[in-house]
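Removed: one protein chain of the complex. Kept in place: all other protein chains.
And now, chain A:
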Amino acid sequence: MESLMAYVVGILFAAAIYMMLRRSIVKLVIGLIMLSNAANLLIFVVSGMTRGAPPLIPEGADAPLGAVADPLPQALILTAIVIAFGVLAFAVVLIRRAYEVVGTDDLDQMKDTDT
């Protein structure tokens, strides 16, 4: 399972970077979305995947019995998802405004601020 997920993460990163290298700004944002998902999934995979062992402490005990799933990565991912959501909402508005102002969605045409 973990090796399969590792491949998924790798493919997501590769696809995200491929999309970011395209000329259209819409594809650029799709690439950014995939990139943040890839990073979230990476956190999930590297911190170890434990199935069917919720981190609950049975009544009367001080600590969970045996190996349990680590709840912290999920908290991290949740935070990261919320942040990515806000940032990407901004990015979508930005590309729409940029399209209106510049009149093209081609990154190669957006060279006014380069030298």
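Following the convention adopted for this analysis, contacts are C-beta pairs under 8 Å (C-beta built on N, C-alpha and C of every residue); 3 or more make two chains touch, one makes a residue touch a chain; residues count from 1.
One rule holds for everything that comes next: contacts and distances are computed from a predicted model.
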item	value
Among "Cytochrome c oxidase subunit 1", "Sugar ABC transporter permease", "Twin-arginine translocation pathway signal protein" or "Na+/H+ antiporter subunit D", the UniProt name of the subunit that does not appear here	"Na+/H+ antiporter subunit D"
For chain A, residues in touch with the removed chain	20, 25, 28, 32, 35-36, 38-40, 42-43, 46-48, 72-73, 76, 79-80, 83, 86-87, 90-91, 94-95, 97-98, 101-102, 107, 110-115
